[in-house]
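Here the complex is missing a single protein chain, while all its other protein chains stay put.
Moving on to chain A:
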Amino acid sequence: EEFLETREQLQRLQNGNHLLFQQVPMVEIDGMKLVQTRSILHYIAEKHHLFGSDLKEKTLIDMYVEGTLDLLEMIIMHPFLKPDDQQKEVVNMTQKAVIRYFPVFEKILRDHGQNFLVGNQLSLADVILLQTILALEEKVPNILSVFPYLQEYSVKISNVPTIKRFLEPGSKKKPPPDDTYVRTVYTIFAP
């Protein structure tokens, strides 16, 4: 990982033509400089067999990922809201999660009784959903209280060996955003 800490570092990447649209994230992989979160996610998912076994499974995964990303986007933007708006937004996110998104995934899991959302194997959809559930639980610890299948699912996915390792202290998983994080982002992107 190459962490950006100053505006100059970002400018160096931009001026060196490493960023197709002058933006990060950027991931150097297999000789490419990939930008745009979704294209990076799709490439990695497909390369490592996390994108289903046929077109129909891939499409289900795509739909579920896109829905979950709408929710995750709210979480990502949250630290940058005005402090007065932040609590209101937690309520808004919680409502969206509990009324729109979680019931969908609860039903999917209940209907097929399998451990994973699609095709009885781990996919990008499970990874993104778990990330989103854990991020929401940091703000609202009992957010899964009325979703028994999601509760069990969350535990099962967390116990997938690679994910379990990632959830342990000392991994590359980043901590919840704090004031230092917000300040750094503003310094680099909006001085």
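One rule holds in what follows: a residue touches a chain if its C-beta (ideal position, glycine included) is under 8 Å from a C-beta of that chain, and two chains touch if they have at least 3 such contacts; residues count from 1.
Everything that follows uses one rule, which is that contacts and distances are computed from a predicted model.
The subunit not displayed here is recorded in UniProt as "Glutathione S-transferase", chosen from "General transcription factor IIH subunit 1", "Glutathione S-transferase", "Cell cycle control protein" or "Myotubularin related protein 1a". Only one residue from A:L20, A:V91 or A:V182 touches the chain missing from this view: A:L20.
Only one residue in the set A:E28, A:E66, A:E137 or A:E152 touches the chain that does not appear here, and it is A:E66. Residue positions on chain A in contact with the hidden chain: 20-22, 30, 32, 34-39, 42-43, 46-47, 55-56, 58-59, 62-63, 66-67, 70, 100-101, 104, in rising order.
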